[in-house]
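Left out: one protein chain. Kept in place: all the others.
Then we have chain A:
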Amino acid sequence: MTEEPIVRVRDLVKTYKTGFMALNGVSLDIRKGEIIALLGPNGAGKTTLISTICGIAVQTSGSVTVGGHDTRQDYRAARSLIGLVPQEISLEPFEKVVNTVRFSRGLFGLPPDDAYLDDLLRQLSLHDKRDQKVVTLSGGMKRRVLIAKALSHEPQVLFLDEPTAGVDVELRKDMWEIVARLRAAGTTIILTTHYIEEAEAIADRIAVINKGEILLVEDKTALMTRMGQKELRIELAEPVDAIPESLAPYGLDRAPDGRALLYRYESTGERTGITRLLNDIQAAGLHMSDLQTRQSSLEEIFVGLVTPGASGKAAE
């Protein structure tokens, strides 16, 4: 991919007035049309990064371009391309849904277009609520109103700051569908989330951020195979009370009922050690009844990255 990144973040530093450094030299390229998930624990700097790109916070140093336009020098052009769904639900309670969406469109400089907005509301299942006051909507619907506002001016880049926090399973699936549709229409999407399954389900790439630094940016599938550990579960015909002495070097775990042994290995390693292990199990006189392998989830990778003890892995 030689195409210019749609969002280019370079050496971004943000120190708040309190003296707290929330971003510590972040560089990140976001490709046109992709879905990238920003993953990180509370206070990692996800919202700060988004706020700085969108103009709500001003960077201490470093630069951001959106569609090739610098977000400070050429903020009009840059901001016109961006839609933002904030983490907190902030809406004027006594305003009608359709009016707040109209307001957003106008604010971003576009002429009124009720046909487009009606269509948008319909896609977000808000059309029957268009003349209701925001205060009468449920939390999930309010979040959709925020999305409608962000999409009202037909942005090319959409920032979703924890779109599914506190949203039930069904609505979360709905939200994923909305994201998938937007992506199909060519919108670039940057979303932050705590739900690793969410990143796993919808993102093309994953960036892990912690303490204001990007720890890694990688294609989701590549990341999972590269860093993924696999687990081999060996079911035994007869339960064992203890792991035989001769199998100690493999670091096996015994299932609580003693009917299975668990072996962890790097799936991309040169030698997985599986053949030798199976031979040694037979030599120890155990009878195997079944074998299963399982890929570790992104969640395990993530925990491995942000917990200090495992940081060696993050440095590749």
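Here is the rule we go by: a contact is a pair of C-beta atoms (placed from the backbone, for glycine too) under 8 Å apart; a residue touches a chain by one contact, two chains touch by 3 or more; residues count from 1.
Criterion: contacts and distances are computed from a predicted model.
Undergrad: For the chain that is missing from this picture, which UniProt protein name fits: "2-oxoacid:ferredoxin oxidoreductase subunit beta", "Transport permease protein", "Acetolactate synthase" or "Carbon-monoxide dehydrogenase small subunit"?
TA: So the chain that does not appear here would be "Transport permease protein", according to UniProt.
Undergrad: Considering the complete complex, identify which of A:Gly43, A:Gly68, A:Gly106 or A:Gly166 is in touch with the unshown chain.
TA: A:Gly106
Undergrad: For the chain that's not shown, point to the residue among A:Ser80, A:Gln132 or A:Gln229 touching it.
TA: A:Ser80
Undergrad: What residue numbers in chain A mark contact with the hidden partner chain?
TA: Contacting residues on chain A, toward the hidden partner: 16-17, 51, 54-58, 75-80, 82, 84, 86, 88, 90-95, 99, 102-111, 149.
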